[in-house]
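This is the structure, below, for whatever I ask next.
Only a single protein chain was left out; the remaining protein chains are all shown in position.
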Amino acid sequence: MLHLVNKSPFERIALHSCLGHVREGDSILLYEDGIYAARKGSATTDRVAAATGKFKLYVLGPDLAARGIPSDQVIDGITVVDYGGFVDLVAEVGPVQSWL
Amino acid sequence: MKLGVLVNEGPFTHQASDSAYHFVKAALDKGHEVSRVFFYYDGVNNGNKLSAPQSDDRNLVKLWGKMAEEHDLDLVVCVAAALRRGVSDENLAPGFRISGLGQLIEAAMESERLVVFGD
Partner (left out) sequence: MAEAETLDDFDETDEDVKRFMFVNRKAPYGTIYALEVLEMVLITGAFDQDVSVAFLDDGVFQIKKGQDTKAVNMKNFSPTYRALEGYDIEKLYVERESMEARGLAPEDFVVPVKVVSAAELADLMAEQDVIISG
């Protein structure tokens, strides 16, 4: 299953809720404001880094770049993808739950 | 693979329509079939041709319409959601059509995946 999270973990509980329902082997894509959860050195970093051990985490590169976050600030274990990679995840992993 | 897309927000307040647009573009580039893009909630505002963004900004209403023309993409605006928000045949942008919610369910039934973009 693919989980999409597009909200900052500092504003909404979408990521928190997602992590409460994700199953082993599932994938999570962080995009739009969701990408702030992928950044090292923040209050949510430890929780997200721990999740990389159990689930496959991805972050959308164009949304990182738009928000001024270089890929070397992305937590180890999170894969940066472009829109094509987003499509591949949907095609390969689905069904898709958007944590709106 | 056959994909369906649901867009829940309009072209300005949220990034949802931008993300959906880039997603659909990438899917078409990769040779996937996009059975339908359905616009619901404030997403119906993506089909309002009276919207006039500033000239140095992207114009999603036109971008969606152009994509529909180039790829024979079916862009459907929900009639009930559209009436609420003042989108009708009078101000419907080129490339879009207005129809019922059943079109979303049909798209979901015939697609292998449905991806929802919203807030």
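Per-chain residue numbering starts at 1, and chain names A and B are given in the order in which the chains are listed.
One rule holds in what follows: a residue touches a chain if its C-beta (ideal position, glycine included) is under 8 Å from a C-beta of that chain, and two chains touch if they have at least 3 such contacts.
Since the structure is predicted, the reported quantities are computational estimates derived from the model, not experimental observations.
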Residue of A:M1, A:A49 or A:V80 touching the missing chain in the full complex: A:M1
On chain B, residues whose C-beta touches the chain left out of the figure: 6, 8, 40-41, 80-81, 100-102, 104-106, 108-109, 114, 116, 118
Interface with the undisplayed chain - residues on chain A: 1, 13, 17, 20-23, 26, 95-100
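By definition in this document, only the chains that are shown with their structure count from here on.
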Separation of chain A from chain B, taking each centre as the mean of its C-alpha atoms, in whole Å: 24
Contact set on chain B toward chain A in their complex: 1, 3, 8, 15-16, 19, 22-23, 25-27, 29-30, 32, 112-119
Interfacial residue positions of chain A with respect to chain B in the complex: 4, 6, 31-33, 62, 82-84, 86-88, 90-91, 94-96, 98, 100
